[in-house]
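Every protein chain of the complex appears in place save one, which is left out.
Moving on, here comes chain A:
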Amino acid sequence: MQLKCSLKAALLGATLLAAVPAHAQSVTLRALMEDVPETQIIEKMLPEFEKETGIKVEFEKIGYGDMHDKLVAQLVSPESYYNVLEVDFLWAGEFPTAGWLEDLNPYIAKSGFDLKPFIPSMLDLLGQTKDATPILPMYNYSMGLIYRTDLLEDAKVKAAYKAKTGKELVPPKTLAEYVELSKFFKAGGQVVGAAMQGQRGDPNAMEFSNYLFSAGGAYLDAGRKVALNSPEGLTALKLYADNVQNGAQQGALSATLDDTMRLMCAGDAFSMVTYWWMLPQLDNKEKCPKVAGKLALSVMPGGHGESGGWGWGIPKNTSDESKAAAWKFIEWVQGKKASVARALEGHAPVRADVYTDPAVLAKYPFYKTALDVVASGKSFPIFAYSAQYEDVLGAQLSLAAGGQAKPEDALKAAADGLTQLLAK
């Protein structure tokens, strides 16, 4: 009798254990993440997700420059070590073309996840078609101009600028005005005019895109034909090279985002063309006491900057269990509640309803400007070889900015490179 009771109790226990979702115990989600504030914001919230679902999430944080290679190596292997992916918009052509990503539409349909609040341009940027959603937007990195208001308001600086140029010292409205202002500050010797990220590759390609769009240029026309080699493109490149040589810090041609951030934070630069969400990082009394409270954000002079974004994807080469857990995480982290919580920590939203959330606007009034930056942004060309094109373009920009090539020749080579890669 006693044995019978024990057996029954054991069976009941086993049944109860079996009723607990398997993933709650066994799945650990692993993601390769860019080491930026956005990642840190999400990382802080991970215990909350784990508590709710029992799914553990581990972030491996590295610099952007190493991410593509590490991810590609996993995506071509039989089973990816990373079972939830952070995907840059620059790879939104390559990864789905290579067949490395799950289509998220079935997951969206099954869970009833609402895509309507997502800014449509962000979904487009990350490769959504009418048939498939390979990547769900995570955060945007539209770029704008961050500048020092205290320097613009300084009476001595104002007088010196007026004496030199005959004009009032006001925030620049065109790209040419911006570069002129940048050179003025550097010539003054107190600060450099622009903290620039001129290292070949992603840093200078992203930075230059702002100059191109500000000057009215474009990479591709409406028919997706290469339009880079244009008078506007040439103006943009000449102004870019001029600013590197005469407005930026020493070493701009080897500088990355981290270098520009440090320079701006140290109070040694008047401005930087950068991701708009760098503002709360710089405008922080503890981290950057020299510039906190003295900064403003604007849309790129000229009206348009580079727009980019990261998204979440699920690799095909991982288990079904991992895929289900990965979607659960994506759904949670991009939901309204988590998005607002992230925004209150400085997140760059991809949902329109977060930009208009009263709590977010109360804490960060500049999110209004941020929405303008996002809405006016234009995109780098997205196709299977976008990552390679960044390198091709970056090499030519670096040659022109370093005085090793004429801007005309560099622009032509950059345009020819784009034509060749698009034809592949």
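Following the convention adopted for this analysis, contacts are C-beta pairs under 8 Å (C-beta built on N, C-alpha and C of every residue); 3 or more make two chains touch, one makes a residue touch a chain; residues count from 1.
The rule is short, and it goes like this: contacts and distances are computed from a predicted model.
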{"item": "UniProt protein name of the chain not shown, from \"Lactate utilization protein C\", \"RNA polymerase sigma-70 factor, ECF subfamily\", \"Sugar ABC transporter permease\" or \"NADH-quinone oxidoreductase subunit D\"", "value": "\"Sugar ABC transporter permease\""}
{"item": "Selected from A:Ile42, A:Ile135 or A:Leu253 as touching the chain missing from the view", "value": "A:Leu253"}
{"item": "Which residue of A:Gly127, A:Pro172, A:Gly201 or A:Gly233 touches the chain not shown here", "value": "A:Gly201"}
{"item": "Touch criterion as defined above, residue of A:Phe59, A:Phe329 or A:Tyr385 at the omitted chain", "value": "A:Tyr385"}
{"item": "Residue ranges of chain A at the interface with the undisplayed chain", "value": "65, 68-69, 72, 76, 94, 97-98, 198-201, 249-255, 259, 262-263, 266, 268, 384-385, 387-388, 390-391, 394-395, 398-399, 401-405"}
